[in-house]
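First the structure, which I've put down as C-alpha cells, then a few questions once you've had a look.
With one protein chain removed, the remaining protein chains of the complex are shown where they sit.
Chain lettering (A, B, C and D) follows the sequence in which the chains are written, and residue indices restart at 1 in each chain.
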Amino acid sequence: MSQWKNFSKGFFKENAVFVLFLGLCPTLGVTTSAINGMGMGLATTFVLVMSNLVVSLVKSQIPDKVRIPSFIVIIASFVTMVELLMQAYVPALFEQLGLFIPLIVVNCIVLGRAEAFASKNNVFSSIIDGFGMGLGFAMALTILGGVREILGSGTIFGLNLHLFPLDADGNPTTMIVFVLAPGAFIALGYLIVLINKINKKSAK
Amino acid sequence: MDYLIIIISAIFVNNIVLAQFLGICPFIGVSSKVETSAGMAGAVTFVMVIATIVTYLLQKYVLEAFGIAFMQTITFILVIAALVQLVEIILKKVSPTLYQALGIFLPLITTNCAVLGVAILAVQKDYNLMESVVFAVSNAIGFGLALIVFAGLREQMDLVNIPKGMKGVPIAFLVAGLLALAFMGFAGLV
Amino acid sequence: MNKLFISPSPHVYEDTTVKRLMYDVVIALLPALAISIYFFGMGAIIVTLTAVVSCLAFEWLIQKFILKQEPSITDGSAAVTGILLAFNIPTSLPIWIIIVGSLVAIGVAKMSFGGLGNNPFNPALVGRVFMLISFPVQMTSWPVPTGFNNSYTDAVTGATPLGVMKEGIGAGESMSAIMDKIPSHMELFYGHMGGSMGEVAAIALILGLVYMLYKKVIKIHIPASIILTITVFTGILWLINPESNADPLFHLLTGGVMLGAIFMATDYVTSPMSVKGMWVFGIGIGLITVSIRVFGAYPEGISFAILIMNAFVPLINSYIKPKRFGEEVKNG
Amino acid sequence: MAKRESSFLNMVLTLLMITFIASAALGYLYELTKGPIAASKLAKLNNAITQVVPEFDTIPSSEIYKMGVDGDTLVFYPAMKDSILVGTAVSTFTNKGFSGYINLMVGFLPDGTIHNISVLEHKETPGLGDKMTKKKSDWSVQFNGKNPAEFKIKVTKDRGDVDAITASTISSRAFCDAVDRAYKAYMEGGKK
Partner (left out) sequence: MLKTFPQGGVHPEEGKYSANSVIETLPLPKTVSIPISQHIGAPSKAIVAKGDKVKVGDKIAESAGFVSANIHSSVSGTVVKVDKVLDSSGYKQTCVIINVEGDEWNEAIDRSADLKKEISLTDKEIINKINESGIVGLGGATFPSHVKLSVPDGKKIDVLIINGVECEPYLTSDHRLMLEKAEEMLIGIQILMKALSVNSALIGIENNKPDAISHLEGLVKDYPGIEVHALKVQYPQGGEKQLIKALINREVPSGGLPLNVGAVVHNVGTAFAVYEAVQKNKPLFERVVTLTGKSVAKPSNFMVRIGAPVTELIEAAGGLPEDTGKVINGGPMMGKALNSIEVPVVKGTSGILIMPVELSSRKKESDCIRCAKCVSVCAQGLEPYLLNKLAQLERNDKLETEGVMDCIECGSCSYTCPAGLPLLDYMRLGKSRVSQIIRSRKQ
C-alpha cells in the first residue's frame, strides 16, 4: 500500500464517521458549529498521531496480555496533555468542547487504530495512518458542524450567510433544531446517505 | 426533592443518549434487538454505578487530596477498565446465570463513553456520594430506556420497506433524531 | 366461456380501501376546518392550502425523483398530513416556514422510512414539533380569532388560554384570577380562543370523531383513554388545590387535546394494534401531556406526548398482544 | 524484534513503566501549563469584571469576599479608583434557567444601580435563551443604568419592568432571578 493510499483512506473509503461509524459521541456532541467540529477533530488527530507513534515504537516491548491496558494508558496520557494545553492556550474552545475532550480516550477510533494498525506497522506508516484517519475525522466533524451551523445559525465559521429572513427583532429566523440534539442525529443520518452515494459513485 | 430532580433530569430531560450524546456507539451498534438491549442496559447499569462510586472516592480522597486532579482522565479510564475485568471475573464465579446474560456486553463497556462520561460529570457537578450514586443509576436507566425504546423501533424497521439508501445506520440516526425531538418535550420538567 | 379466475380464498372483500379511509378522515376534519376559517379568516385558508399543496408536492417529488416509485399521492394520506399540519400551527405562520414544516413532515418523517405505513412517528406532529422548536417565536404567535377582519400578514396576536394560565401560575396568581382573563368554558367549547388553527373548536372535532366512529374509521379506545386519563389526572390535581390547578374541563377544551386525541393519536400507522395496547398508549399520552403542561416548560404537551408514545408503540405491540384464542388453557 | 513474553513479571513491569513514564510526562506538562491556565482563567474573570464596572485602578479579583446565599456562594469583587469604591462586580447564579444553571457577573454602582451585566456560563437554548449574552443580542442592555429600587427586576408578564426575550420567558425570568439575587445580597450586606 502506498503511503498516499494509507493517508487518504481515512477521508472517504474508511472515513471513521461516515463509513466506519466510530467516534460518534463527539461527532454528535460538539458539532454545533464548524469551528467546534474542526477543533475537536484536530484535538483527536493530535492524540491519534501521537498514540500511533508511541504504540508503534513500543509495540515489541509490550507483552500481549497487557496490550490493551498499556495502550489505554498511552492514549489517556496524550488526552490529558491535550486537555492541559487547550485549557492553557485556547480556553474558549476548551469550554465549548467540554466533556468531550477527556472522552477522546474512549473514542473507538484512537484505540482502534492503535490496536489494528500501529501495533502491527512501522512508525512512519503509523504516523501517516494517524494523520489520515484523524484528518478524515476532523473533516467529517467540520462538514457536519458546517451543515448544522448553516441551517441552525445561518452562519459558517461565524460568517453570516444571510440565508434566512429576519424576524421582528432583526435576528435571522434559523432552524434552531439543527444546533440541538435532534438536528445532530438527523443531519448526520442524511450526511451518511450522501457520502455513501458519493463513495459508491466514485467506486464505479 | 433534589434526588427527584436528578432522576427526572437524567432519565428524561437530559437523557444521556438523546441529549448528551454519550454512549452512542452501543446505542447504534447493539440496539437492533430488544433482548440484547436489555442485557446491555443491565450490564451498563452495573458497571456505571460501581464505577461512579469508585471514581468518586478516588477523586475525593486521592486525586484532590494530593493535588493531582489533572490525572483524572487517566485514572478514571484505568479504574473503569480494571473494574470491567473485575466484574467479569467476579460475576463468572458468583452468578454464572447473570454472567451468561451480561457477559458478552461487559468487554464493550470499557469503551462506552457513557460510563466515563457519567463518572466525570458526577465529579464536575460536585455531587456528594449519595447524589453521585443516584445520578449514575438514573443515567443508567435513561440509557436503558433509550436503548430499549430504540431497539423496539428498530425491530419494527426490520419489518417495513425502508428505502435502500436509508437502510441501516442512516435510518437509525433518523429514528434517534426524531426520538430526541420527541424527548425535547420534557424540557423544563426540572 | 370466459377463463375462470383462480385465487385462494377468501373471494369476497369488504368495500373499504385505504383511499376511502383517508378521505373519510378528510371529511371528518371539515367541520373543524370550517370553524377555523370562520374564526381566523384568510389566514386559515392560506395556511391550509400551503400545507396541503406542499405536502402533496413533496410526496410526489420524492417518490418520482428520489425513490423512483410510482407516485401515490392520490391515496389521500399526504393530504391528511397536510391538513393536520395546518391544524397544528398558528394561522399567521410565514409561508416559507409552513413549506419547511411540510418538507420535514413528508420528507423526513414519512418518505425517509419508505412512505405510508412505514413511518414510526406521526408525520404531521414531527413537522409541527420541528417547527415549534426551530421557530418558537413564530410558532407561538397566535392570532386572535377575529374572522376575516384578521389580516394574514399582520395579525393581532394574543396568548392561548393555556399560555395565559402558565404565565399566570408563573407569576403566582390564583386560578380564579387567571380564569377571569380566559374565555368562558362555553366559548372554549366552540372554539373562540387563540390557538393553532384546527385545535380550537372542540365541538367540531367531536363531530369529526362521531363521523369516524360511525364510519368505523377508528375505534374509540385511544381518544377515550387519553381523555379519561387527562380528566382523572387533572381532576386529582384540581381537587388537591383548585387555586393553582385548572379544572379538568378546561384542560380538555384547551390546547390540542381534542385534536390530538381524536386525529393525531389515532393515526393508524403510529398507534398500537391491539385494544389493550391502545389503552396503554392513550394512558401514556394522557399522563405525559398533563406532566408537560403542569410541570414542564411548554404550556401545551400533547404533540410531544403523542410523539413520545409513538416511540413506545413497537414495544407495546411486541409485549401487549391480543388475547390469543386457547392460550390461557395452554398456560394454566 | 521478538515480542516480549506475557509472563506475570513482564506484565507488571511493563504497566508500571508505562504508567510511570506517563505520570512523569503529565506532571511535567502540568507544571508547565499551570501558569498559563491560571492566567487565562484570571484573564477571563478580570475581563468580565472590567466589562461590568466603571474604570478602576485596583485588582478586584484579589480583594474578593464571599456570601452564602440559597445554598450556593456569591462572590463580590470590589473595584476602586483612587481608593474610592466605584463599583462592585457580583458573580451570581440561578438554577431556574431553561437548562438549569446560569452564572452571571453583575456590576453594581455603590448606590445599587446596575452598571452592566455579563454572562459567565449558561446552557440556554441557542437562538432563544442564549440571546441573553451580548454576543447574540442587545437584550441585556436594558438593565444598564437601572436601579432595582425603582426598576422591578421581573419580566413584564410577572408585573415587572423587564421585557422578556421573545419566546424565552423562562430564560428571561431566570436571568432576572440571578440579577435580583445579586442585588438583594449586595444591598443586605455585600456593600463593603
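A few points about this structure:
The criterion applied here is as follows: a contact is a pair of C-beta atoms (placed from the backbone, for glycine too) under 8 Å apart; a residue touches a chain by one contact, two chains touch by 3 or more.
Everything numeric in this text was worked out from a predicted model, so none of it was measured.
Looking at the complete complex, one finds that the omitted chain is in touch with B, C. Touch with the chain omitted from the figure is made, among C:Ala109, C:Ala204 or C:Val269, by C:Val269. Contact with the undisplayed chain is limited, among C:Ile6, C:Met186 or C:Ile240, to C:Ile6.
Contact residues of subunit B toward the unshown chain are 158-159, 161. Subunit C meets the missing chain through residues 1-2, 4-14, 16-18, 20-21, 72, 75, 77, 115-118, 219, 268-269, 271-275, 321-330.
What we mean here is this: only the chains that are shown with their structure count from here on.
Subunit A and subunit D have CA centres that are 30 Å apart. The centroid of the Cα atoms in subunit A and the matching centroid in subunit B are 21 Å apart. Multi-chain contact residues of subunit A, defined as those touching 2 or more other chains: 69, 73, 76-77, 80, 84, 167-168, 174, 176-177, 180, 182, 186. Residues of subunit D in contact with two or more other chains: 22, 26, 30, 98, 128, 166, 170. Within the complex, the subunit C residues that touch subunit A are 94, 96-97, 100, 108, 130, 133-138. Contacts from subunit D toward subunit A in the complex involve residues 1-7, 10-11, 14-15, 18-19, 22, 25-26, 29-30, 33, 36-37, 40-41, 44, 125-128, 131, 137, 166. If you check the complex, the residues on subunit A that touch subunit D are 32, 58, 60-66, 69-70, 73-74, 76-77, 80-81, 84-85, 87-89, 91, 152-153, 167-169, 171, 174, 176, 179-180.
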